[in-house]
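Shown here: the complex without one of its protein chains, the others still in place.
Entry: chain A
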Amino acid sequence: MTWLSPAFPIGGFSYSHGLEAAIANGTVINRVGLHDWIKTLISVGSVWNDCVLLGQAHSAIMPENRAYCLAMAEALAGSKERHLETMKQGAAFLSAAREWLSEDLPQVAALPVAVGFAAQLNGISKHETLVAYLQAFATNQLQAALRLMPLGQTNSLWVQKTLEEAILNVAAKALNSSFDDFGSSTVFAEIAAMQHETLRSRIFRS
């Protein structure tokens, strides 16, 4: 999945999804805290909603279904920077993936919806796409954490390995999800994403 590798030019490295604020205010301080933070986001947070959106986008073929996915994803973004993060990356993804696409896709889409559309058009299975999307999110969070806290490669790899089971479980659950399965419990992660806007010194855009 070249599309979801860190080398694919969607600018993922510049977004922390609120992690920068959570580290700055002392909420995430070590590898266990980082693992729990990411696991909660993918299991019962904003990234779970992304997975539901990706799955629905992957199944959406009729124009009205695609339009609904696009509107839903944009409306779900929980703050100014979360909105920026998903819309900018989605647009960059669609632009970069144009080489692979036989069909014209909209130029503006939230990231999980853009990925879902593109994967479906290229015959990449929903399950494979979900796993790659979750893996890409986790890797991106770890890259951010390496720059933001004294984590080190060994601990980073420990978090990566420990997250594997959750990633596979979430992907399996999302495979059979519908729009009724939207739901997030991660109030403090949403708040961290908002607090990032007023953080004194910032190296990430979210």
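One rule holds for everything that comes next: a residue touches a chain if its C-beta (ideal position, glycine included) is under 8 Å from a C-beta of that chain, and two chains touch if they have at least 3 such contacts; residues count from 1.
As a working rule, contacts and distances are computed from a predicted model.
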Taking the list "Acryloyl-CoA reductase electron transfer subunit beta", "NADH-quinone oxidoreductase subunit J", "Urease accessory protein UreD" or "Multisubunit sodium/proton antiporter, MrpA subunit", the UniProt entry for the undisplayed chain gives the protein name "Urease accessory protein UreD"
Filtering A:5, A:95, A:122 or A:185 for touch with the omitted chain leaves A:185
Residue of A:4, A:41, A:119 or A:159 in touch with the missing chain, whole complex considered:
A:41
Using the touch definition up top, pick the residue from A:14, A:27, A:143 or A:160 that touches the left-out chain.
A:27
Among A:1, A:121 or A:194, choose the residue that contacts the chain missing from this document, as touch is defined above.
A:194
Those residues of chain A which, in the complete complex, touch the missing chain:
22, 25, 27-28, 33, 36-37, 40-41, 44-45, 49, 71-72, 74-76, 78-81, 83, 182-195, 197-198
